[in-house]
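Missing here is one protein chain; the remaining ones are kept as they sit in the complex.
Order of writing sets the labels: A and B. Residues in every chain begin at 1.
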Amino acid sequence: MDRIEKVVMATAVVLLLIFFGAIVVAATNYGVDLPTCVTDRKPFTEGSAPFKLSDQPLRYEAHTVARMWMFDPPEITIPPGAELDLYLSSADVVHGFYVEGTNINLMAVPGAVTYQRVKLDREGTYRILCHEYCGTAHHLMAGTIVVSSQAVEEQ
Amino acid sequence: MSNQVLEERFVPKGAIAFFAALVVFYAMLWFTMYAELLGRR
Partner (left out) sequence: MNGLIKLPVESGARRLVLIEIVLPVVLLVLGIYAGLLQVLFRAGVIQAAEFGGWEYYQGLTLHGVVNAVVFTTFFAVAFGNALVPYALGMRLPLRWAWVSAGMMIAGTLMAAWAILAGKASVLYTFYPPLMAHPLFYIGAALLIVGSWIAFFNWIPLYRRWRREHPGEKTPLAVVGIFATFIVWLIATIAVAIEVVVLLIPWSLGWTQEVNVPLARMLFWFFGHPLVYFWLLPAYTMYYTMLPRLAGGKLYSDKVGRLVFILLILFSIPVGAHHQYTEPVISSSAKLLHAFLTFAVALPSLITAFTLAASLEYGARQRGARGLFDWIVKQPFFSMDAWLFSYLIAGLIIFIMGGISGIINASYSMNVVVHNTSWIPGHFHLTVAGPVLLAFLGMSLHLLVSYSGKQLRLKRWAVAVPYLWLVGVFIFSWGMMRGGLHGEPRRSNLGMSYLNPDSPFYHPEWKLFVTVTMIGGIIMTLAMILYFAVFFTTALSRRSGEAAAEFPLSEAYHDEPAGALANFRPWLIAAVILIAIAYTPMVRDVLRGTFNTAPGYEPHNPAPVQQMEGELDTPTVEPE
């Protein structure tokens, strides 16, 4: 190996380390991280609409069950800026839970619960798609997240 | 140019330039995606 090749290799290593560093920064400084592993929740088969955990800060918790071929509940309504502890469980096969245009991208795997803390600042209706093949009607499995300040009091 | 001469002093300048361009291009695309990731928060 000559000097040029060593420089090339070092350059490649530096490039990859920069990428890796940027990812760590995204997690530590910007709170952009992967869904963490929760082991204190048993898989559940009934979903629940968001319920309030606290006012200051505004926090909710919701349980979603993915099953062939629907989400239970099909609609999740939260106020903008609220922190939502989202628990996701599958009642049958593997499903996906992807909220279009956001970083909410989860897998529902039978045997365990997926958890992510979610926060949506912009009001509007977001599409939830099942994005893992789950059988014949997979392409019809969808739901919505409604972010609306009016919806707060109903809960 | 004879092969003999080339054998002695072949420095892959073109490949170095190509690799440098590749690294810059990769970094550009990667950080575009990084901006997308942070922008979706």
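Following the convention adopted for this analysis, contacts are C-beta pairs under 8 Å (C-beta built on N, C-alpha and C of every residue); 3 or more make two chains touch, one makes a residue touch a chain.
Just so we're clear, the structure is a prediction, and the values are computed from it rather than from any experiment.
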| item | value |
| --- | --- |
| Hidden partner chain, residues of chain B it touches | 1, 3, 6-7, 10, 12-19, 22, 25-26, 29-30, 33-34, 36-37, 40 |
| Contact set of chain A toward the excluded chain (per top definition) | 1-2, 5, 8-9, 12-13, 15-17, 19-20, 23, 26-27, 32-39, 42-43, 67-69, 92-94, 96, 98, 100-101, 103-107, 109-115, 127, 129-136, 138-140, 142 |
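Just so it is clear, only the chains that are shown with their structure count from here on.
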| item | value |
| --- | --- |
| Interchain centroid distance [CA atoms averaged], chain A/chain B, Å | 35 |
| For the chain B and chain A complex, residues of the former touching the latter | 11-12, 16, 19, 23, 26-27, 30-31, 34, 37-38, 40-41 |
| Interfacial residue positions of chain A with respect to chain B in the complex | 4, 8, 11-12, 15, 18-19, 22, 26, 30-32, 101-103 |
